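Structure, as structure tokens:
What follows is an incomplete set of chains from the complex, kept in their original frame.
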Amino acid sequence: QDSIKIGMVNLSLCCAYFVGMDAAVRDEASAYSNVDILSTDAEGDVAKLTANVEDMLNQGVEGLIVSGAWIEAAPAAIEAINAAGVPLVMVDRLLKGGDYTSWVGPDNRAIGEGIGDYIVNRLNGAGNVVIIRGGPADNTIGSNRSEGVQSKFAGTNIQTLVAAGWGEWSADGGFQQMEDMLAKEADIDAVFCENDSMCLGAQKAIADAGRSGDIFIASVDGEMGALSEIMKADGNYGATGLNSSDQIGRAGFHRLMALLAGAQSEKDTVLPSPIITIENVAKFYNEDSTF
Amino acid sequence: MPHLAVKNIAKSFDGNPAIVDISFAVEAGQVLALCGENGAGKSTLMKILSGALRPDSGEISLDDKPVQIGGPADAMALGIRTVYQELSLLPHLSVAENMLLGRMPTRGFGVAVDWNTANRIAGRVLAEFGFPGIDPRTLVGALGVAQQQIVEIAKALVSDPKILILDEPTAVLSASETEKLFASVQQLAAGGVIVLYISHRLEEIFEIADQVVVLKDGQSVLEGRIATLDLARVIEAMVGRPLETIYPQRNRQRGKVVLEVEKLNQTGAFVDINFSVHAGEIVGMFGLVGSGRTEVAKAIFGACPADDGTVRLKGVVANFRTPALAVASGLAMITEDRKGDGLALEASVLDNMGLASFLRVSRFGLLDGAKRRAIVDEKVRELSIRPRGHARPVRQLSGGNQQKVVIAKWLLVENTELFIFDEPTRGVDIATKVEIYQMIADLAANGVAVLLISSEMPEVLGLSDRLLIMREGRLVAELMTDDLRPEIVFAQAAGLTLHESSERLN
Amino acid sequence: MTEALTSQSAKPAFCQRFSRADLIFAAAIFLLVIFASVASEAFLTQRNIVNISRQIVTNGFLSLGMLMVIRTGGIDLSVGSVLAFAGLLATGLQAQMHFSAAIAVALAMGAVVGGINGWLIARFNLQSFIVTLATMGSLRGLLYVYANTPRYPVDDAFRALLGGGSIGPVPVNFILFALTVPTVWFYLNHTVSGRAAFALGVNKEAVRLAGVNVGKHLIFAYVACGLLAAIAGVLLASRLGIAQPSVGVGYELDAIAAVVIGGGLLGGGGGTAIGVLGGVLALAVVDNVLNLFNVDSYYQQLLKGLIILVAVLARRKRA
């Protein structure tokens, strides 16, 4: 019996979010005895991603799932795939610069807007909100989220204070940015981070400053650390907009399998991104999730 | 009573034998001198005894017990102390620390360094050695090479040695320091220490050695008690033929003035230097080491420009700011410190020799490799640089052969008008010295102006037409060298009255 | 060799005689502080000073270790990976054992990695740059194999004690760093090993010929560097209450910058603990000030580069 080779192309496996997506794909595939997943990690480098795609096509994969993470486009890679005529399903990130078969992912602006509503409600339309940005690397994901949030502040008395430096998407980055904001700004009522990791750091900075009582936190992703914080009745981690790499990965894999089977599908599929708060967190909390 | 015997030692470096088969024995309290041409194998033999190198075969026995010297630590344990030919000091450490490296006095469970004791010990040793002037706390990097050499020797004297190896210790020393060294050597010998002494200054050997071993191409060609030998014998054994004249006959015709130096000053180095050198003339510059000759030369050459004063080249003002400019207008300088600023040790003989003469072998910056190799090979032959060939890194050459490479580098430069030699024959064997003297004479004969800096009295007396004498950064005398007595020169250099100086000389 | 000379008085003392460069440098930091405190009232607040003190710690430990290696004429690029791995171990293992035991394991790992670096470099006479570049890569791969998702400390005491805790206003982790500086200084200037390590940084062969066991002291420097990096990792993880496998990439460059700004010489021959303290401080203050002044992050990067340049220009050795 001939096996079906499927390529999972990751820009990076640096961080829980992307690791989760890769794991989800492998996990779904494990149900099919004759489906082999070839997975690569470009360590954040487009050039290496392109090389990885080339190497995979070379091994005769029948379809590719591409997780472009934080980059904007990878024309050469996508063109190579098109040229080889194999179906291409993009997950999470919709890369520009070439044709693709299908895309499954979140609407980051919508998630941002959801969080924006949450913050506005919780502040009753007045207060100061710190925004911690991820990083420079072609950061449209982050900026979509921030813009979503800020769009909801229009017409309220909410001031946004954007941290000067980058949070680098990481806990220590978030920590340092928050520390400096706390030193700089006397009254802060809430903090929004473009991802959970940064807010997990920021939360510690707030705690060390003894401000946990009067500053609450909201972010995007829904990783374990954040969820367990949200669960705490007395915690100040208010909400996170679910952007489940796990769901995305599984959905992406099944989309590709269906396409290979000859099914016709809508080109773009946006996954719902509920806002997780203490009310509904139990539904999403899952001890043995990788992310 | 120690007794050192070396039997059938052999050592070769990737195929090329450095020492073929050497045996000798020394009794306690004896001074054994090793002579031989550059590359004969003297340093290699000493490095084997000091544990720096391991022999391919042969055995070493101390007090009739065979000993294994696996590394420097073993040699130390046996009481073998070595002064290597190439300075092995650390410029960024203090004198005391350099001297006591590896045996620093400690307190607090042998963890913490006891600086006071360290400085005291170092100070005491230096004082006993006759140089109380050197402060054990100063950084070695701030000392001149001469003082550095003193420190290097003192280092070997710290923990009283049973066997003391001195590899060309006097190469950078002048008469007075040499005297002090010999004094302590004789004192040690009297105390039953074995001293192995290497030098190319054969007169020194006859002054302090009891026994001589002459090496040639890694074999001992002559062995005997000093009393039974004379200079000619030793030289013939070394060179393979008798040497008739050491200093070349010179047909002197003094041409137009080439170099004029006026009121040259450099704070901390020299003051108010005035002199001139004419075409076809060899002007010697003598002085005690540290008297500032090198600094004057470096100032003229643009290596470390003077603060004020003027230098003229053929009447034109030429206060060079960089060596590049100096070389471009016909200057050449053989620097004194071959390891520090004379050679790129890891680079090949070719790269080193060809470094100053790119113009000869290139057009539009493109090298004519064949021509470059040709002229270099020619000089390798002329100066009998051994081993032949230009491919190996200079590091692998013996000290004297390295010195020849430095000289060759400048002899390869065409139409030079002024040659500055700073200690040109340092570490060079007698036969090659003669060749170099001949070349210097030839340069002069061809109308080149020569400034010869040297701490070797016979050399300056034998070669130069005029003699400039420096003391503590000043030009103290200018003498014509015809029938000039060494005592006078030394007196001037040391700033003594003739009477006492002649005492100190004999 | 201004640094080499003065970083090295014959009888080293905690306040050695300083070179012109050191003074200029100190003055520059001082001016920066003055300027900052005038320009932004947020700067000289206790809160901000505490922040800076905490922000110093990570780079501080890394830089001290880096200094020890740089004084031997080497360099250690693997500190970032060691830091990340140590954090993961110290937090991840808390499920199985008491956190003190977990920390012990983490530190041991750091020391072992350092030992491997040092042994390869000393035993086979390899170039430290390439050896540690290799271990940096391998270890990063290895730590992802161990844990490719964040680990969270189980034991609250872990955070409370190290990362969060403070004695009076002074953070515990800063105190630990403050204690390490004189320790390293003492090692460098007053122990046989420290002096030998410094000596061999400039001329290994000369030290060997003096009968000193070069390998021993060389390896020790790398072990210490690995250990200090591991400590930094543990403290960082406990400060953040999370250990991420991706942390620490590029930290080695900050550490090297701090050492050089503080007067260290790559290739050996210079560098002092107190100088490193200055370098770390300078970098942290600059970061902090740029943030307090809301300088756009792109310009922050640009400026930081220029500031490093100015710093090394100020303390350059005369040719």
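In order of appearance the chains are A, B and C, and numbering begins at 1 in each one.
The definition used in the following text is that a contact is a pair of C-beta atoms (placed from the backbone, for glycine too) under 8 Å apart; a residue touches a chain by one contact, two chains touch by 3 or more.
These numbers come from a predicted model, not from an experiment.
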item: Displayed chains are single representatives; whole-complex counts; value: A x1, B x1, C x2
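Operating definition for what follows: only the chains that are shown with their structure count from here on.
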item: Chain contact topology (line, ring, star, complete or other); value: line
item: Centre-most chain [mean C-alpha coordinates]; value: C
item: Label of the chain whose CA centroid is most distant from the centroid of subunit C; value: B
item: Centre distance in Å when subunit B and subunit C are each reduced to the mean of their C-alpha atoms; value: 44
item: Centre-of-Cα separation between subunit B and subunit A, whole angstrom; value: 72
item: Centre distance in Å when subunit A and subunit C are each reduced to the mean of their C-alpha atoms; value: 33
item: Interface residues, subunit A side, partner subunit C - complex; value: 13-16, 19-20, 136, 163-166, 170-172, 175-177, 179-180, 182-184, 197, 200-201, 203-204, 207-209, 223-225, 228, 290-291
item: Footprint of subunit B on subunit C - complex, ascending; value: 1, 4-5, 8-12, 186, 190-192, 195-196, 198-199, 202-203, 205-213, 269-270
item: Complex contact set, residues of subunit B against subunit C; value: 50-52, 71-73, 75-76, 82, 84, 88-97, 101-102, 104, 106, 110-113, 115-116, 119, 136-139, 141-142
